[in-house]
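Missing here: one protein chain of the complex. Every other protein chain is in place.
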Amino acid sequence: MCLAIPMKLIKIEKNKGIVELSGVKKEISLDLLKEVEIGDYLIIHAGFAIEKLNEEEAKKTLAIWEEIAEVQKQ
Amino acid sequence: MKYITEYRNKNLSLKIADKINKSLKGYKGTISLMEVCGTHTHSIFRSGIMSLLTDKIEHLSGPGCPVCVTPNKYIDTAIAYSRLPDLIITTFGDMIKVPGSSSSLEKEKANGGKVKIVYSPLESLEIARNNPEKKIVFLGVGFETTAPLVASTILKAHEEKFENFFVLAGNKLIPPAMKALSESGEIKIDGFICPGHVSAIIGEKPYQPIVEKHGIPSVIVGFEPIDLLEGIEMLVRQITEDKKHKVENQYRRVVRMGGNEKALSLMNKLFEIKDSEWRGLGLLPKSGLYIKNAYSEFDAEKKINVKVEKTKAHPKCICGEVLCGTKKPYECDLYGKLCTPENPIGPCMVSSEGTCAAYYKFKK
Partner (left out) sequence: MKKKNMKDSKILLSHGSGGKAMISLIKKLMLDKFDNPTLNELTDSAVLKSTGEKNLCFTTDSYVVNPLFFPGGDIGTLAINGTVNDLSVMGAKPLYISCSFIIEEGLDLDILDRITTSMAKSARRTEVEIVTGDTKVVEKGSADKVFINTSGIGILQKELFLSKNKIKAGDKIIINGEIGAHGLAVMSNRENFKTDIKSDCAPLWGLIESMLSVGGVKFMRDPTRGGVAAVLCEIADIANFGIKIKEESLPIHENVSSFSEILGLDPFYIANEGKVIAVVTEEKTSSILTKMKKHPLGKEASIIGEITEKNKGKVVLETAIGGKRIIDRLVGDQLPRIC
């Protein structure tokens, strides 16, 4: 049971939030997360945010591979 | 789509596949990697990554499709509920086509049973709010990704004093299944591709005892093609280079080592862990989540009385063995003949993540 997508938090109303992905908006529950801020990317599963995406780590994963790809080219 | 599209980069994917293939050039034999998550099965087939990788890597689909591992008795109970006049069954999509002993929720719907597909358990609660004269039963099927959502919904029902909302508890835990597969010795598993979003909830720790006892490298992997390829690269590296095997986390942008503490605490508050019946694996100790007594007013099994038909399965259906990877779909006598997506006999053919359905659709 794993289908979940990163969506951007654009509004917070108590324990509910509005998230957005390329113009698609949905109200979701923030009950499973401790602290969130507008602008956070949240992993959304069946109407709930189950985790916050770590943007630093996200950039790192791609950077490592891009570096390896460069080295392989040489 | 930010944080999605970047992980589908073709050039990068081909480079990582190339690196994996080169690293196995001199390797003698094959490496069997098992994923235990329906969304991984789907992503692997959909992206076509196996067609980029050497034949030396064999992909095994394990019991990661919650719909597939749900036993007939659960479905028969849901069907019995759907036949009650004042009751509405609410469920996630795939469940409605799964065959029980003699029917399915889809067929009951055609016969006048009230079955509604919902995107979220919260929608189920809204249906209960808008239909106070009916009983609403939510089918709580899924693994640890979904369990906290069900727990949160029951808690909300409790706080708002709902009297007509119930859950038929069916959530299961992945690590006990992995443990059972590792212990069975029936199939050769050289590495586990661990489910990314289940791990977002449970963290890395639950996999450690399995790796320590059985020495099977385990990597927590995300769902995009680059995640899958990086995860496979990490597994292949462990298998070919490392002496001691360990749990690694490829999906670091989402999975934290300790998991999601708030979600785990909610699960702890609402559910207790008990032995649970899995199609294909039998009764696994401490592998299912059941509603605690303090919230028993929402437990459908305790609160709604109904006669359920005697469980029976097709004698030739080997979904259980397919689910564990001990047999391939085409080794089943029924596959492609009596059992097709149009007329599924076992759940592996129904769910879009079911191994048999995936084989039928994508391969042979």
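Every chain is named by a letter (A and B) in the order it is written, and numbering of its residues begins at 1.
Throughout what follows, a contact is a pair of C-beta atoms (placed from the backbone, for glycine too) under 8 Å apart; a residue touches a chain by one contact, two chains touch by 3 or more.
As the structure is a computational prediction, the values presented were derived from the model and not from experiment.
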The listed residue (B:Ile20, B:Cys65 or B:Ile79) that touches the chain absent from the view is B:Cys65
Among B:Val36, B:Ile49, B:Ile89 or B:Val137, residue touching the chain not depicted: B:Ile49
Which chain A residues touch the hidden chain? 1-3, 5, 7, 21-27, 44-46
Interface with the undisplayed chain - residues on chain B: 1, 4, 8-10, 13-14, 38-39, 42, 45-52, 65-67, 92-94, 96-97, 106-107, 109-111, 117, 119, 123, 142, 146, 225, 337-338, 341-342, 351-353, 360-363
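Basically, only the chains that are shown with their structure count from here on.
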Within the complex, chain A is touched by chain B residues 1-4, 6-7, 11-12, 15-16, 18-19, 37-40, 66, 92, 119-123, 141-143, 145-146, 148-149, 152, 156, 195-198, 200-201, 223, 226, 230, 250, 252-256, 260-263, 266
Chain A contacts chain B in the complex at 1-6, 8, 21-22, 29, 31-34, 41, 43, 45-48, 50-51, 53-55, 57-58, 60-62, 65-66, 68-69, 72
